[in-house]
Structure formats: structure tokens, C-alpha cells
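Shown here: the complex without one of its protein chains, the others still in place.
Note that the chains take the letters A and B in the order they are written out, and that residue 1 is the start of every chain.
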Amino acid sequence: MSFVFYLIAALTLAGGLAAVLLRNTVHCALALTVAFAGLALLFLGLDAQFAGFAQILIYIGAVAILVVFAILLTRSSETMQEGVFSKSWFAGLVIAAGVFAVLGWAVLESAHALPFETAAPRVTVRDIGNALVGRYVLPLEIVALLLTAATIGAVIVALHEKERAR
Amino acid sequence: MVVASPLAAHLLVAALLFAIGLAGALTRRNAILVLIGIELMLNAANLNFIAFWRYGPHPEALTGMMFAIFSIAVAAAEAAVGLGLVIQIYRHARTTDLDQMNRMKG
Partner (left out) sequence: MAAASISVTLDQIFVLLRDWLVHFLPAALRPFASVVLGVVAIVAVFPGLFALTTVFERKGLGRMQNRLGPNRVGPFGFFQPIADGIKSLTKEDVIPFRADAAVHFLAPLVLVVAVFMGFAVLPVGRNMVLVDMDAGLLFFFAMGASTELSVFMAGWSSRNKYSILGAMRAVGQMISYEVPLLLSSVAVVMITGSLSLTKIVAAQNQYTGIFPHWYVFTPWGFAAFLMFAIAATAETNRTPFDLPEGESELVAGYFTEYSGFKFALFFLGEYLGMFSISGLGATLFFGGWSAPLSFLNVIPSWIWFFAKVMAAIFVFIWMRGTLPRLRQDQLMNFAWKFVLPFTLLDLMVTALWRFMGEGWARWVVCTAILAGAYVLMGRTAMQQKKFGPRSYRYAE
């Protein structure tokens, strides 16, 4: 694997680690965007141009902004809690380590059977579009329905209920 | 440690990212940070899909790529609803600390 891959992978993992470890919640959200950007670069390295740009547009442009809005609206960055980690943090860490051990073991055990460098697939945006409205039209419609439902749901959940307002 | 297969290298990165996200979701007290952990896990899964698409036998079938694109769309909806819920909980309980949300404990 190339040097560039290791660099991007290190960036992504560092962003991810910082996102779960830092004390200040806004810093966590910003570190999360570093991880998202690193993932987008990894996608680009895998010749998935469309997915990489969609990743930047949706995760950095929308999800990260949503997260920081939520942080500011709930004043999570101002109130310093006594501890940022939950009481059962050790169990959580053990479970995560166990999951990683199993996944890593599975990958390394089967590494010899995995394919080596293959020719880059020639996939244009047009192919993706055709697939979306051809073979994958049903999932596309379901996602459209889901997004509509989620939009309405999010608005209703976050809507100020007048009668309950103090 | 040198991993010869690029697919294996990507899978390892994804596994590590998934574990980081899982650890974050399980250990942080702030509900928003838990959501951040979940986002990281979703993204790690996306990386797996894209890597398998790229090095799989039939990249022109676009299966992994499509799954990743749909998963990105679903994750956006999930984030919107999840954060809406967190804001609603904050209004109700004046906190986003998950350790203090124990009212339904029997």
C-alpha cells in the first residue's frame, strides 16, 4: 500500500479518536469532520469519486453542522460535567476492544485470500444514475419516503409545543 | 505490520474506526457524543462497502457503491432525527447526560 494511504488512514483514525476522547464537545464535533474528510479521501483513493464527494457534501456540509447546532442548543460545551465518561466506561472499552479483536482477526486470517491490486473500475456518474433509476429504483423510492418522513419527524420532534411552554 | 492486500488494509482501518466509534458510543456520557460514535461506526461500514466494491469481482454491478450511497442518505436522516430527539430530551430533562436519564429504571 502506498504512503498516501497510510497518511490518510492515520488522519482518519486520529480524527475518530479525537472525536471520542476530547473533553470539549465542539472540539469532538470538529475532530469528527476531520474523520469524515479522511474517509472521503479514502473513498477517492478507492476510485469512488461520487461517493467521496457525496460524503463531503452530506457529512461535512450537513451532519457535522447539525451536530454542532445540537451541541450549542443543548449547551453541552458550556457546562463542564464532572466526568465525560460514563460510569460503565470500562465495560464499554472491553466490548469495543473485543469487537476490534474479532474483526481484526477475521481480516488478518483471510488476508491471503483477499485480492491484490486490481484495475480501477470504469464507473461514471451516468452509470450510477442509471443504476439508481434502474435496478435500484425501489430502494431509491424507499429512501425518498424515509427522508420525507425523517424531515417531518425531526420538525415535529423539535417543534415547540405551545401549550406546554411554561 | 505490512498488509500486502489493499483490501485487507482498508478493512483493518474500517475495523479500527468501527471499534473507536463503538468505544465512544459506549463510554461517553453526553448523548450527542454517543451519536458521534454511531456516525463513526456507520462510516466505517461505508468504507467496507466501498472497499469491497472496488476490489470485488464485479465492480460494474455497483452493489457496494449503491449500498454506501444509500447508507449515506439514511445516516443523514438518522442524524436529523437523533439530534432532534436529543434536543427534545434536553428540553425535558435539562441535561444531555445519559447517566442521569435513569427515570425508567425499575
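Rule of thumb we're sticking to: a residue touches a chain if its C-beta (ideal position, glycine included) is under 8 Å from a C-beta of that chain, and two chains touch if they have at least 3 such contacts.
Since the structure is predicted, the reported quantities are computational estimates derived from the model, not experimental observations.
Q: Just name the one of A:Leu73, A:Ala111 or A:Leu147 that touches the chain not displayed here.
A: Considering the complete complex, A:Leu73 is the one touching the chain left out.
Q: Contacts of chain A with the missing chain: which residues?
A: 26-27, 30, 33, 49-50, 53-54, 56-57, 60-62, 64-65, 68-69, 72-74, 124-126, 160
Everything that follows uses one rule, which is that only the chains that are shown with their structure count from here on.
Q: Can you compute the centre-to-centre distance for chain A and chain B, using the mean CA position of each chain? Integer Å is fine.
A: A distance of 5 Å separates the two centres.
Q: In the complex, go through chain B and note every residue touching chain A.
A: Answer in residue numbers: 3-13, 15-30, 32-33, 35-37, 39-40, 43, 46-47, 50-51, 53-56, 59-60, 62, 65-66, 68-70, 72-81, 83-88, 90, 96-99.
Q: Given the complex with chain B, which residues does chain A contribute to the contact?
A: By the definition above, chain A touches chain B via 1, 5, 9, 12-13, 16-17, 19-20, 25, 28-29, 32, 35-36, 39, 42-43, 46-48, 50-51, 54-55, 58-59, 62-63, 66-67, 69-71, 73-74, 76, 81, 83-89, 91-93, 95-97, 99-100, 103-104, 107-108, 110-112, 114-118, 120-123, 127-128, 131-132, 136, 139, 143, 146-147, 149-151, 153-155, 157-158.
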